[in-house]
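One protein chain omitted, others in place.
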Amino acid sequence: MTRGHRLVAALATLAVAFVAGCGGASGGGGGGAGTPGAPGAAPGFDGSTIKLGVVSALSGPVAVIGKEITAGNKVWFDHLNAQGGVAGRYRVELVQEDHQYKTDLAVQRYNKIKGDVLAFTQLLGTPNTLAVLPLLKADGMVAAPASYDAFWVREPNLLPIGAPYQVQAINALDYYLTEDGGSPGSVVCSMIQDDVYGEAGQAGLDFAAQRRGVRIANTQRFKVNTTDYTGQIQALTRAGCEMVFLVAAPSDAGRIWGAAAQTQFPGRWIGQSPTWIDEFANSPLTPYLRDRVLIVGEGTEWGDTGVPGMRDMLERIQRYAPQHQPDYFFTAGYNQGRVMTALLEKAVERGDLSRAGVLAASRELGTVSFDGLSGDYRYGPAETREPPRTSTIFSVDPSKPFGLATRKYNFSSPDAQAYVFQKANL
Amino acid sequence: MKAAGTVSGGRPHRNLTRRYEQDLRLFGSPWSRAGLAGLLLTYLTLPTVLHDDFWLSVLIYAGITSIGAIGLNLLTGFCGQVSLGHAFFVGAGAYCASVVGGDLGLPLPLWLLAAAALGALVGGLIGPFALRLRGLYLAIVTLGLVFIGEHLWRNLDGVTGGNSGTSVTAAAVLGPLDFDALNLGGEQYSRNQGWFWLVWSLVLVTALLAKNLVRTRPGRAMQAVRDRDLAAEVIGVSAGRYKVGAFAVSSAIAAVGGGLFGTYQQFVSPDEWGLILSVQYIAVIIVGGLGTVFGSILGALFVGALPALIDRYSHAIPGVSAGVGGDGVITVFALNQMIFGLLIVGFLVFEPRGLAGIWLRIKAYFTGWPFSY
Partner (left out) sequence: MTALLQNVFAGLALGATYALVALGFVIIYKATGVLNFAQGGLLALGSYLGYTFTNSLAVAFGIAIVLACASAALVGAAFQRVVLTRMVGQPVFAVVMITIGLLFVLDPLVTAIWGFDNLQLANPWNIQRVVAGELVLGVRDLWSIGLTATVVAAFFVFFRYSRLGVAMRATAFDPEAALAQGISARRVFAVSWAISSALAALAGITLAAGPGGLSPAIGLIALTAFPAMILGGLDSPAGAVLGGLIVGLAEALTRGYQDQLFSWAGENVSVIVPYVIMVLILLVRPYGLLGTAEVRRI
């Protein structure tokens, strides 16, 4: 028993040594933190390598999202390390942990690696982030949440990216009313997943509808993984919906649009970005989707090399993850890497790569540009942060790599400008 | 009754159980008293030796699971009523702690009691279903409770915060002891250290209560109902009363566990009280051993801490990628889950009575020594 145990421990030590050896191969020595003016060693920073935490769903049903975001994190930091690392000097190593999208595991995994990492470059899921938030505050650490909730904007310990879902919904309604044939008298409906993600979209839609004098005629809430959506489509048909704003995950979106296609539901669908996967562009649903569906998201279409951010990202995917398929969540993870790097460079500039240094740097971090992958984000003290309020409308086009073509690029409606971000009030 | 076979005239070579009262003693033999002392010592010193927040939080969650599992074992292991609805009561307890301890700001004993009272009340209301339904029929009906509960949690926005969940700000203060920031004799302890002591002391209290319950008349009556309820009725046990009572007690304990869960985590959302949690509790008591209080604790440690241990060592297996973007056939995370499942299967094939069964085997070996075959 003991011998076996020791053997396992020895093997584990070997493996750890091996992995560490691979991770820190280049860079030549390092170790000493002593050069004057350089930041001293701290938990998660040994003087040459910065360790960042990734707490994500890497197994279980939500892993379909978690793995993509993590792949995005990885490609960004692989690229950064090839350039020499943060500020050209400090290599970054990711420490991945799996919370299976459960809050208790999220807390445990956070505790497991918080002593080894300087900050968290990904923390997936709204409930998990809310469960870890008190600990982040107590430990004075910074994490980049991987969900587009409006709550995060005003939390000093969080480093969100992108336009929150509310903004997407607001801009989507604006597009429908101004350029897609809608009018304040149109019958606007929504179909949302019955959880926080769905409610974020609904909140934006309600806000915009109220400002534009539009009535939301019907809202269908559904539970994730419902098998059959005929009933809801019937109800939307009965209500005479001309536009339905859809907040769903792809497997549900497929069944929803499938039921709609079968009964030839005549209305317009505008889906929030995560509803889409490229498989839809090459399926029996495609003709219906091409006629009826628009997607609201951020940045540009996949493969649009005219946008510098997209061009660079594709090049880096080619180099560091050549097998990778186009995916919306990948971009989110990639952008998280970018903002975390900006934050760390700020901390290096301040000469303090410790938790307190990173937290202080987040208050001084200015505007971070995402080169067109997402709107620019003005960071700084949480009270004055200004997330991008721009969205892009895509139409379905099977000839594109991700099946989506840009229809209206990077616009922001007056309603989106007027939206006020508040702290989570729980 | 045990060891009676080794008597061979003259003085017995060890203490014999000669009377019923002796058999009922909780910590009868010197060995079990020594074991208890050892456990108490471990309990007191562990957090001072083990500072690591990860292992402490794993053990805290395992302790909370132990409490809930003792409750479920009273119902399923001792009274024979299978319930897949345990997650509902755990959730109810968490929200109760959030309201009583957080919004009303009442102290620790009160929110724990309030959670227990709510659990007992709801459990008592559900109990009558058990009078008509048996076995798996009851199990699936109680499963309905989980779904109906989830519907409630998502729609009772005022209490539960709806889909976004709610933060739980209940204070863990007991007299001069603030377990969130424990200060003993000038020494400052971390939140996890304080909570380790709090949770495991409550595990001890719950275990003693349960142990006491099962060796008294109601406990024996419950076991009679489990073994054959008709026969129990014939010898004068009101099966209905004890079934409902077992539901109430089990739910009360589950709700206490839930209150601790919510308060330790400081945030709860409706996603947490699903079927998976119920199945996990069932797993804990089966792996630990049905009808044993100690087994519930062992099972909770097994189910709670084993994944963490696997996680610690599975990197050593060849062909496993350390994470997304690494090389290897399978990621370490998928592998961890598979190993966990395989261990459960293999373990139960080896010992269907669970961890407590192994414990009994070891005990029987030494009790019968040197005639241990």
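Structure notes:
Lettered A and B in written order, each chain numbered from 1.
As a convention for this text, contacts are C-beta pairs under 8 Å (C-beta built on N, C-alpha and C of every residue); 3 or more make two chains touch, one makes a residue touch a chain.
The model shown is predicted, which means the values in this text are computed figures rather than measured ones.
Considering the whole complex, the residue from B:L121, B:V173, B:A305 or B:L348 that touches the absent chain is B:L348. Touch with the chain that is not drawn comes from one residue among B:L136, B:A181, B:V205 or B:I362, which is B:L136.
The chain not shown here is touched by just one of A:G88, A:G115, A:G231 or A:P381, and that residue is A:G231. The missing chain, though absent from the display, is touched by one residue of A:L52, A:L285 or A:A332; that residue is A:L285. Listed by residue number, the positions of chain B touching the unshown chain are 129, 132-134, 136-137, 139-141, 143-144, 147-148, 151, 154-155, 228, 230-231, 234, 275, 279, 282-283, 286-287, 290, 329-331, 334-335, 337-338, 340-345, 348-349, 352-354.
Counting the whole complex, the residues of chain A in touch with the unshown chain are 59-61, 63-64, 67, 194, 218, 220-232, 234-235, 237-239, 250-252, 254-255, 257-259, 261-264, 277, 279, 282-285, 288, 325.
Basically, only the chains that are shown with their structure count from here on.
Centre-to-centre spacing of chain A and chain B amounts to 37 Å, using the average Cα coordinate of each chain. Interface residues of chain A, counted against chain B in their complex, comprise 8-9, 11-12, 14-16, 19, 54, 58-59, 63, 67, 70-71, 74-75, 78, 94, 96, 98, 102-104, 107-108, 111-115, 126-127, 130-131, 133-134, 138, 194-196, 198-199, 321, 424, 426. Residues 52-54, 56-58, 61, 154, 161-167, 191-192, 261, 265-269, 271-272, 308, 312-313, 315-316, 322-325, 331, 333-334, 336-337 of chain B are the ones touching chain A in the complex.
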